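Only one protein chain is missing; all other protein chains are in place.
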Amino acid sequence: MILFDPFFWEVFISGLLAGVMYALVALGFVLIFKASGIFNFAQGVLALFAALTLVGFQTGQVPFAHLLEAVFGLHVTHWGDGMPTVLALLLSLFVMIGLAWLIVKIVLRPLVNQEGIILFMATIGLAFVLEGVGDLMWGANVKRLDVGLPEGPSDFLLDHTGMFIEKLEISAAVVAMILVASLMLFSQYTKMGRALRAVADDHQAALSVGISLETIWWVVWSISGLVALVAGVMWGAKSGVQFSLSLIALKALPVLMLGGFTSIPGAIIGGLMIGVGEKMFEFYIGPMIGGATENWFAYMLALLFLLFRPQGLFGEKIIERV
Amino acid sequence: MTIATQDAFTTDDGRLIGPTLLEVKGITLKFGGVTAIENISFDIREGEVRAIIGPNGAGKSSMLNVINGFYHPQEGEVWFKNELRAPMKPYQIAYQGIARTFQNIALFKGMSTLDNIMTGRFTHMSSGILAQALWKGSAEREEFVNREKVERIIDFLEIQQIRKTEVGRLPYGLQKRVELGRALAAEPKLLLLDEPMAGMNVEEKEDMSRFILDVNEEFGTTVALIEHDMGVVMDIADRVVVMDYGKKIGDGTPVEIRKNQVVIDAYLGISHD
Amino acid sequence: MIYREAGDFKTTYKADQETFPIRLDKVGFWLSVLIVVFVIPLFLNDYWEKAVFLPFFIYAIAAIGLNILTGYCGQVSLGTGGFMAVGAYSSYKLMTSFPNLDMFVVIICSGIVTAFVGILFGIPSLRIKGFYLAVATLASQFFLVWLFNKWEWTYNYSATGQITAPERDFLGVVVTGAYSAPWATYLFCFGFLFIFGWMARNLVRGHIGRSWMAIRDMDIAAEIIGVNPLKAKLSAFAISSFYIGVAGALYFSVWLGAAEPTEAFSIDKSFDVLFMIIIGGLGSMTGSIIGAAFIVLLPVVFKTVLVGLLGWPTDIAEFTQIILIGSLIIFFLIKEPHGIAALWRTLKQKLRLWPFPY
Partner (left out) sequence: MKKTILTAMSAFLISSAVPAAAELVFPLLSYRTGAYAPNGIPIADGFSDYLTLINERDGGIGGEKIKMIECETAYNTEKGVECYESTKGQGSLVYWPLSTGITYQLIPKVTADGIPLHTMGYGRTSAANGKVFSHVFNFPGTYWDAASIITKHMMDVEGGSLKGKKIALVHHNSAYGKEPIRTFEVLAEKHGFEFITLPVDHPGQEQKSTWLQVRKERPDFVTMWGWGVMNQVAIKEAASIRFPMDRFIGVWWSSNEGDVLPAGDGATGYKAIALHNTGTDFDIYKDLEKHVISKGLAAGAGDHVGEVLYNRGFMQGALVVEAARTAQKIHGVANITPAMMRDGMEALKIDQARWAEMGLANYAADINVTCENHGGPGLGAIQQWNASTQKWTMITDFVAADRSVVDPLIMADSAAYAAENNISERCN
């Protein structure tokens, strides 16, 4: 009986923990898609950018050091020995908010009322720009990110259950859950939150709440900037801050298919399903077919799921009218 | 007078009406709990202009959707050319010779007027992929033959000047006309028009009425249309079906309908749109 | 007052359906074709062949393929990389299993194989729409790459899974392998682009093309005028995949000469080709080609200018280039969401009316 396999529950739990991370990234997509109908491909790069900025502040790097050296030949890498993590976090958050403002002003406003595919492309262009700027500012070499989260396997679980569960992943999951919860509260109980949900249904309604579309977009992009920051921190702490961080976006897409582009609970449940599903498959089926299945399994799972339920997890049945 | 016979006859205003082309029997259509159409039966005869009227939400459009196979009713039968029609997909029905227009225009916005009407010829074109890729022989010939037919429709509808314009950019009235053209291009036995004059001004309505009658007379196409404007209906329809809340409450010539008390109460009485 | 329909009235439908309604366009087109075929090969060196023309031609073919599916039939696909891999590996298997097979046949067959795979992965499109479909096609991308990495038969059980193109010829002219002459590979690829570009052009103006566009613009209406969605969508997937397969085969056998799935056919390929058609213009043949030129040549140009001429450090140049391309994508989308091809059209419209713009 598989349930008594000593590894089953461990695979299951690590699947859940991974799933929370996927959900976190997916959440960034959902927020923006709900409020502006934009499939924001730049979400992953946003996470990378945020993490880079954080490390930069934390360790006191000089932005564009390499560029300065190349152009003006002045060799400065650090302006000091950095700043406390909390301060760095706050500053990076401000940077993300400013970035959100720029994105809305420069990219989105001119493209208002365009088809989804065009906006999608715009975000890809945006991803390019951010990637380049990020690397240019902070350099392409791998950076260690230490925000004081506990590391190593949890001894408690190890002693009592014999499972190796990373403290880091537990805390990541906790943080993610808190974030998700607070976001739901925000969208339920604040005027802005209601406006966000209204704009999802139709733009006029949102305006009737008395908030301009641009403001709403700015807020949404800021929030997903925050989500990106958190995601970036978690993944960065796990595997260092470097280019590959931007690829986590790919992990979130099947989650979106499963949970729907517009459903926050969908993102969460979908994330967990994908996390557990791919870990289980890789662990039990993988070895039989040569392993390294995690890249495609999630997509196949979501694909099959959609074939039988095109409206996704929480979408309601679509009745086509003419 | 109500018609029970299958054979042809002549109407009061001297138009020849043929035998039954399409007949719906006891159609009932439900969406979840909501009943859109309840046990409706009527027939459409060759060569006539048949109108379906009734207040909003009476189930008129749903009726058309049933006829061209977009909705599948829970109960009832559709007889076409005296044959019981097995449930089929809309595109198969198109091949049977039923074409239609939509209440809110359903044109291919990205394509030119010409291409839109050419797509109407789809059921008449059959050359294979390779032939088309090489654009020689059958494919090219076929294209030109159909192009000529389409050009005739364009002339008929007097829309030559917008032949190459993207339909998305056309005014409402013209779009309606192009959509009619697309339906005509299929050379249908039965032409279903869903509110062809909705939102038109008087002149446009007159034009449209003229087109519909010309189609009916010149091409001998049977027409079934949904329309709100009673005036128009009374002018151009040979027979009228009246629906209300998914039920049929009247059926007959305009004259009869005008006299029908139920109809007057349910419909004419209340609505002056 | 030169560029206009001066006095060429369409007397026949044939004339009216010409690809180039304006005489000047036609002349210009055929002139440039002549130059491309007879003049350029004389001055061609390895650099221009391998770094400029081959990638341009090959990506143009892929872009045309994807444009048929996405631009004309409205089915957004991110599986291009995977399908190119199918083309590449089919060509490798064909080249190694039938050493005497002519290269032309090899490429065509690879395209056909890919077409079938395309149909297979196109089936979900019947139920899944829009971005959901786009993401769903990623499944094919990742799965196919994984498959070619795992399935040893596809790379003849070599130690690493790397495939290397042996030397093969087209009508006796060597077109693959390191000893192929630049002009040969150049003309070979251009031939494919020319022939299949022309065919694609014919397809999209025929009734199949119209059925695709009908599905794209309004699938319900399309169905009601007799278009079978299944047939339309799957035919679009098949033909599009055929083109992409051909591109993949050329990409591996003629251009790179060696490939491994994980790197050469990664998801970036899928995105690159998508950029091409959106930048160039969805639903436009010219757009596909302009887009390919844009995405393929721009990095080369930037690199040449920044590193070759200005002598910047390579990494800074690379980053700057990424930024520039990103900004250009955004810029063009803002200026003309329907792509450079549309910009070009409006320009020509203005030119037609010149000097009396009313």
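First chain written, first letter: the chains are A, B and C, and each begins at residue 1.
As a convention for this text, a contact is a pair of C-beta atoms (placed from the backbone, for glycine too) under 8 Å apart; a residue touches a chain by one contact, two chains touch by 3 or more.
Note that the structure is a prediction, hence the values are computed from the model and not measured.
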Write out, one label after another, the shown chains that touch the chain missing from the document.
-> A, C
Absent-chain contact - pick from A:63, A:82, A:110 or A:153 = A:153
Given A:82, A:193, A:265 or A:286, the correct residue touching the omitted chain is A:286
Per the touch rule stated above, subunit A touches the missing chain via residues 7, 10-11, 14, 18, 65-66, 69, 73, 75, 77, 135, 139-142, 144, 151-153, 164, 166, 235, 238-240, 242-245, 247-248, 251, 279, 282-283, 286-287, 290-292, 294-295
Over the whole complex, note the residues of subunit C touching the chain we left out.
-> 45-48, 50-51, 55, 96, 146, 149, 158-162, 164, 166-167, 177-179, 255-260, 262-264, 266, 300-301, 303-305, 307-309, 313-315, 317-319, 322
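Note that in this section only the chains that are shown with their structure count from here on.
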Name the chain whose C-alpha centroid is farthest from the C-alpha centroid of subunit A.
-> B
Whole-Å separation of chain centres (CA-atom averages), subunit A against subunit B = 51
Gap in Å, rounded to a whole number, between the CA centres of subunit C and subunit B | 42
State, to the nearest whole Å, the distance from the C-alpha centre of subunit A to the C-alpha centre of subunit C.
-> 32
Two or more other chains in contact with one residue: find those residues in subunit C.
-> 220-221, 224
Multi-partner residues of subunit A (at least 2 other chains) | 322
Which residues, counting only subunit C, touch subunit A once they are in their complex?
-> 76, 124, 127-132, 135-136, 138-139, 142-143, 145-146, 149-150, 220-221, 224, 267, 271, 274-275, 278-279, 282, 312-313, 315-316, 319-323, 325-330, 333-334, 337
Contact residues on subunit C for subunit B in the complex?
-> 13-14, 17, 199-200, 202-203, 206-211, 213-214, 216-218, 220-229, 235, 239, 283
Partner subunit C, residues of subunit B touching it in the complex = 68, 70, 89-91, 94-95, 99-100, 102, 106-111, 115, 118-123, 125, 127, 129, 132-135, 139-140, 142-144, 146-148, 151, 182-183, 186
